[in-house]
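For chain A:
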Amino acid sequence: MTLDSKIPAGPIEQKWDNHRFAMKLVNPANKRKYHIIVVGTGLAGASAAASLAELGYRVTALSYHESPRRAHSISAQGGINAPKNYPNDGDSVYRLFYDTVKGGDYRAREANVYRLSQVSNAIIDQCVAQGVPFAREYGGLLDNRSFGGAQVSRTFYARGQTGQQLLLGAYSALMRQVGLGTVKFYERREMLDLVVADGKARGVIARNMVDGRLESYDGDAVILATGGYSNVFFLSTNAKMCNATATWRAHKRGALFGNPCFTQIHPTCIPVASEHQSKLTLMSESLRNDGRIWVPKAKADKRAPNQIPEEERDYYLERLYPSFGNLVPRDVASRRAKEMCDKGHGVGTTGLAVYLDFSDTIKRNGKAWVAEKYGNLFDMYKQITGEDGYESPMRIYPAVHYTMGGLWVDYNLMGTIPGLFVLGEANFSDHGANRLGASALMQGLADGYFIIPYTIGDYLASNKFPKLDAGAPAFKDAETSVADLTKKLIAVRGKTPVDVLHKELGKIMWEYCGMGRNSAGLKKALALIPALRERFWKDVTITGSADAFNQELEKAHRLADFLELAELIVRDALLRDESCGGHFREEHQTEEGEAKRNDTKFSFVAAWEFAGTNRPPKLHKEPLKFDYVKPSQRSYK
Partner candidate 1 sequence: MSGTMTITLNVWRQRDRNSEGRFALYTLPNVSPDMSFLEMLDLLNLDLVRKGEEAIAFDHDCREGICGTCSLYINGRAHGPLKGVTACQLHMRTFHDGDSITIEPWRAKPFPVIRDLVVDRSAFDRIMAAGGFVSVRTGGAPDANTIPIPKPVAEEAMDAAACIGCGACVAACKNGSAMLFVAAKVSQLALLPQGHAERARRVESMVAQMDAEGFGACSNTYACEAECPKQISVTHIARLNSEYLRANLT
Partner candidate 2 sequence: MNKIASFTTSSVGRKLLMGLTGFFLCSFLLVHLYLNLFLLKQDRGSTFDSYADFMATYPLIRPLEIILFAGFLLHAFVGVWLWIANRLARPVRYAVNRPSENSTLSSRTAFWTGTFVLIFLVIHVNTFFVSSRFFPSGISMYERVCEAFQSPLYVSFYLVALAFLAYHLKHGVQSAFQTFGLKRKKYETLITATALVFWLMLPIAFAVLPLYFLLAH
């Protein structure tokens, strides 16, 4: 297999325009003859389904949620980037492109990132027209704020609920099409297999989560917009149902998986409180603007924070990075916190937390000032921990938050299986090794509103689709294989509940493939994961039956896939013998402890081909070329 990224020729500013002209169009009268299956209805899926239906295609949309409005896109707090340059501070399409490529530590495709930056302005226009209540200034025009990794203010926001508002905008556009009958939406359907016929993606097998029936959906193309896989770590800021099953099963049907080891860790999350912790909650990074991070100088110091005198505190970020201090990038702040805790300076009952202290700011500016700026975050902290962040320092710890890796796609967002398109966090394309804040929402909507409507038309117009219905052999085979897998899962009848095994997997991943990774640890994980997988298949217990609503069975399917994906992540991390962005190999750091890339050896996308469970996957490389943004070393000293 040769990976063809299909990047159009020409100067970067003209690639997308030229490509749009070169692509074939589907005659308006013929569009309704094509049927597109969209799996996942978050930002990317809902915007794609609505836009395609508006164009005239017949669309079937599936979601494992009860409604598209529940998708995890809703949890994004901060905002969405667009280089509108409303603040007149020198922003441009090129600058957003530059910041994103650099922020991704030079592991993203330039052409894709440029296009993302180009279409991002139209997203804001679209959302405003839908009635998204973005924050405004007193003059009635849109407000912008600054966000990590950029020196301009280009982030549009709706309080701390930007993801929610953008999702509700896309959801309303989708529901409008559902009302018009152009989209058929099926709720509580979980995709469990991709149907490939004559080498093309032609449909999916989904489980009706209410009555357990397996259902076949056939179409002329399949779009996966099924999100990321942070939950492979069990504890992450992702919603509980987020999973990799749709992408992983497509991978097993032949779709290559790109850069799986690129995961992002967010530094300011509320730490784990007990062994029963089910998920982690993120608090906006803006807290680091006014809070000071410290740990006790003494190891295992169990005194209350207010009783530790100033001279016995180590403000380690200020000490290590005198110029950036507490405002170092996400990955640096996260790694240093872990390092402090590993050395025994961690605080709280678990010893896995550092203090985020506002007492100096409160002394300087008053409690009211802090409350006005960060009140909602202090409230959130109190709700979860029962502690008052104004009285004593808050405890924070990093948590997995986003996955830059995903199914490999070309410039048209098509995977290596023809007719399989992958959008949003589910694909690998735009963020390289590290995603900038307020860029996830931008990418999801860019893919759904402004890219897929063009590129899918080209695919449909260029191919013939012999009639295939749900009774065709490809569908029968896929359905049988899903039914067999389900039976096999239920038949294990072991002793250990799914969540217990999932937590074990999470611990392995966090320990050996989390913030800091090294060859020995990764190798250890490569032994532990298959062993755990074997235990899963011998000892998992799933109560209830397959033909009913059964959340244990749902989780078991997802964990079965995580147990395979985890191994691939570790393999990818082991292969990538360099540090870049969120991937930090301890063997490769500068004297200052920063990520040290190796551009001569690793300036490529690692795209993995499935070769069978318990068989090593096959690696394909897509070389990355940087014609516009020349790679350089980051420094935050």
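In picking the candidates, the idea was that all candidates are chains of the complex that A comes from, given by their letters.
As a working rule, a contact is a pair of C-beta atoms (placed from the backbone, for glycine too) under 8 Å apart; a residue touches a chain by one contact, two chains touch by 3 or more; residues count from 1.
The structure displayed is predicted, hence computed values, not measured ones.
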All of 1 or 2 sit in the same complex as chain A; which one actually touches it? 1
Can you list the chain A residues touching candidate 1 in their complex? 47, 50-51, 54, 65-72, 74-75, 84, 86, 122, 124-142, 158-159, 161, 164-165, 168, 171-173, 175-176, 178-179, 185, 187, 210-211, 239-241, 273-274, 276-279, 281-282, 383-386, 449-450, 453, 495, 497, 499-500, 541-544, 548-552
